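Got a structure for you, written out below as structure tokens; questions coming shortly.
Left out: one protein chain. Kept in place: all the others.
Now for subunit A:
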Amino acid sequence: MFANLDFDVIRRALPYLFYEGMTFTLTLTGLAALGGLIFGTAIALMRLSGFKILGRIAGVYVDFMRSLPLVLVIFWFYFLVPYIGQWLTGASRPISVGAFASSLITFIMFEAAYFSEIMRAGIQSISRGQPAAANALGLTYAQTMRYVVLPQAFRNMLPVLITQTIVLFQDTSLVYVLSITDFLGAASKVAQRDGRLVEMYLFAAVVYFTISSIASFGVRRLQARIAIIR
């Protein structure tokens, strides 16, 4: 069967695959990771705060997000966001936000649930003496978190955060349900158009595998370095 494969189709599609597809995939991954980290950290702080109600709300949110298949959330959000926007702004018609904004919001909300658990573990890994020392110097709660606790939590958890981001990188391919042209979407479109499914999907797999492997390798190097510093 390999006799009549045409790998030249890949070469011809490269600019499209990378300039359009991969750019989208990386942008979505980067922004979703950043947003998920910020939002997730806020959730983690809510869960660790002394306020029971805040903690409960955050806990329910995390459990809810983690018990739904991502693809379903993407799908639902795409249809719901316009109505949520309408409800929030009081507009007379559903607000169209576009597939990119919709998928970005979805990924941020979804990843926040996972990042929050990582950051929570990171914050809990820091001895109670650290915030005590910061408070004793006169730093407020917010300053203590900002300058003392979170930087250490982030550093301790960096390998896990990157690993989660690699998963996110692969998961962004699920935006195909919204017919978005991410890397996999672009490969798929070329595959359909030229009738070269085997070549294109093989190539897409190789690309995802390569990028993820390099990132994982980086994580292992990083872990080794952190282990020495401790």
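Criterion: a contact is a pair of C-beta atoms (placed from the backbone, for glycine too) under 8 Å apart; a residue touches a chain by one contact, two chains touch by 3 or more; residues count from 1.
Criterion: contacts and distances are computed from a predicted model.
The complex includes a chain that is not drawn, and of the options "Sulfate adenylyltransferase subunit 2", "Amino acid ABC transporter ATP-binding protein", "NADH-quinone oxidoreductase subunit B" or "Sarcosine oxidase subunit delta" the UniProt name matching it is "Amino acid ABC transporter ATP-binding protein".
Only one of the listed residues, A:L5, A:A101 or A:L137, touches the absent chain: A:L137. The residue touching the chain not shown here, chosen from A:L28, A:A58 or A:V148, is A:V148.
Residues of subunit A in contact with the chain left out of this view: 127, 129-130, 132-140, 143, 147-148, 151-152, 155, 229-230.
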